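All remarks here apply to the structure that follows.
A selection of the complex's chains, in situ.
Going in written order, the chains are labelled A, B, C and D, and every chain counts its residues from 1.
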Amino acid sequence: MYEFLVLWRRKQDVFNALLFFIIVVILFPLGVSAEPAFLAQAASGIIWCGVVLSILISIDHMFKEDYQDGSLEQWIVSGLSLPLLMLLKVMANWVVIILPLLIMMPLLSEMLFMPNTSFWALVLTLLVGTPGLFLIGVMGAALTVSVRQGTMLVMLLILPLYLPVLIFATSAVQAAQSGLPYSGFLAMLLALSLMSLVVSPFMTAMAIKASVSG
Amino acid sequence: MSWLWFHKLGSPKWFFFWSKSWALPVFCIGCFGLVVGLVWGLAFAPEDYQQGNSFRIIYIHVPVAMLAQSCYLAMGVAGLIFLVWQMKIAPMFIKAIAPIGAVMALMAMVSGAIWGKPTWGTWWVWDARLTSVLVLFLLFMGVIALQNALEDITLANKAAAIMSVVGLINLPIIKYSVVLWNTLHQGPTFTITKKPEMPAEMWLPLLIAVVGLYCLVAGLLLWRIQSEIILREHRSNWVKQEVMGNGL
Amino acid sequence: MQSSASLTISDLWIERGGNDLCKGLSFSIHPGEAWRVLGGNGTGKTSLLKVIAGISMPLEGEIFYLGQNVTSDRSPLQQEMVYLGHLMGVKSALTVEENLRWYCPERSLEELHNVAKDLGLFPFLASLVKTLSAGQQRRVALARLWLSKKTLWLLDEPFASLDVEGGVMLEVCIQQHLTSGGLVLLSTHQSLSSIIPHDVVLQP
Amino acid sequence: MAFDSFADFLAMGRHGVYVWSAYGGCALVLLLLIWQTLSMRNKARDTVRKRFLRDQAR
């Protein structure tokens, strides 16, 4: 898919997404408290908040350029299945943004003094939960694509939908931390991701169509 | 004093030929010094009574940490020179030194982290020195990323220079603020006013390793600047002659 | 009437921002015909083309393609149509070659290079589109026409920012497309060298 | 010599793993940097040479 090509051209951005995430993770110890005990307790929450914020920021740009250079018009006109295109685009973005992030995870968990018990839970929640975040996010991005400077608007629309994911994920990690089973939370996350997989491509396609024809 | 050397230094052609004769010797001296310092430090220096043999990491840790800071200093000065005098060589210098500096900062963090495990019990703490090296690393990465993101060469030159100067102004502030915020790391060994507290057998190899690494990096830097010059001045006749001959 | 025409617009009513742009507009385009949409600035040429392309919806009226009503489901039309709007859909972060391959993945690299040569883009194949001049960017978009095998061309001011040579090339290209039975609907402010006998005139 | 035997030298007290991994990591990175610098120089020379030959041919 050429989507990858476009992303590859912007490999710099991918790299930047990663660095942004790292920076958020740095910001918290510095701004709030740097004591290992505090950080160990807050680590998974901080990482998840960082992930949510990076996704929010990168997702907002997903259709902006395509809108401004007229590519969205071309997609609509092309007769290809718009929902499918959306899905591919989301997948490409997910791979490119989340994968490097997962690779960084051991390093970050060390920097935040995260206990080993919860590390794998964190990785699992990220794997299962982030596709949902992306899928929910694109709906917002599609709705606001015709609004210049829509970043904030996207966030406003999306964040309430992100809260359940965030809550389930951090609950899972906390359960793992105290030695409880957390597969229930993971199942909930998976369910959320699957649900958005069903709903999101169609909603996104509809939103894109509405934005472009407006 | 004549300013001639300054203008000469600014001319890529002059710099190229000047550096061509210096790069290899400086690099070799550097390698030699580093090897001598490290072998001495690793095998012959006495053991530290508190930390045992883990302290031997100092012979690589301190040189790279010092280099990381010096590289930023040099980069910032080069940026300033470019913004004020438009010296042609300065952006090439920045382009060449930024990756070296980033690597040095990274090595300081890695060697420090490995040292931290036996002495402090963790790989990482949020301490002033460590945080400021991390920030240093990010500043280097910022300059590199900026240069990569901007395709237009004149813009990339200016932007990288501005960024390095701004970072240079901020570096002491960052340092001061993090020191104020949290200090755990050891103070400096070498100061101009005081003699080191370690025994000479311990600090002498360190000094040799530091000087060696400086020379090694200087050699690398000259080579990198040379390749930058070749790429940017590819249309001038002397580059053609240089490239078609086997001088390189 | 509808049967012999490939594209039939019947009784179209378009409204933008509360103003009627056209009401009761009807015309048919037969194979081998080119139609020109004429009208001053802001009379609704772009809006009309967008409605036909299926990007926006008309208030009332129908569109037939090969006798089939495609007003609500454009898929039969879309597979045989190229639309080139004011925004050209050229990715400025990609190089010229990547853009062409993105739009015409079914064409061989050689074909792409030939078209690029024809359009004077060959030396710029590896340049990012955003560093090209306005006319060169337009040429990248036009390369799609050269390469496409679609029947219906909807072109919104295709001559904009092209130089004289480029304009002649485009006219020749349209002529060729017509002789091979294509349909062209284009909007323009320039007086073309009479290759286009049919006009839709929009009143302000 | 601060060590009695070569094995002692490798063991570095209890800290062999740390010392040698630190040195190994740094040596690796440093060698990579040197290699990249030299290859960059060669690449620069080659591209300019190629460009020049192409211009000459035209």
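Just so we're on the same page, a contact is a pair of C-beta atoms (placed from the backbone, for glycine too) under 8 Å apart; a residue touches a chain by one contact, two chains touch by 3 or more.
The structure displayed is predicted, hence computed values, not measured ones.
Novice: Just one representative per chain kind is placed here; work out the formula for the complete complex.
Specialist: Although only one copy per kind is displayed, the whole complex is A x2, B x1, C x2, D x1.
As a convention for this text, only the chains that are shown with their structure count from here on.
Novice: Per-chain Cα mean versus the mean over all protein Cα atoms: which chain has them closest together?
Specialist: A
Novice: Between chain B and chain C, tell me the centre distance in angstrom, where each centre is the average of that chain's C-alpha atoms.
Specialist: 57
Novice: Can you pull out the residues of chain C that are in contact with at least two other chains?
Specialist: none
Novice: Do you know which chain A residues sit against two or more other chains?
Specialist: none
Novice: In the complex, go through chain A and note every residue touching chain B.
Specialist: Touching chain B: residues 12, 15-16, 19, 23, 26, 29-30, 34, 36, 39, 110-111, 113 of chain A.
Novice: Touching residues of chain B toward chain D in the complex: what are they?
Specialist: 38, 42-47, 52-54, 56-57, 60-61, 64, 99-100, 103, 106-107, 110-111, 114-115, 117-118, 220, 223-224, 226-228, 230-231, 234, 239-240, 243-244, 248
Novice: Mind listing the chain D positions that touch chain B in their complex?
Specialist: Going by the criterion above, the answer is residues 1-3, 9, 12-16, 18-19, 21-23, 25-26, 29-30, 33-34, 37-38, 40-45, 47-49, 51-52.
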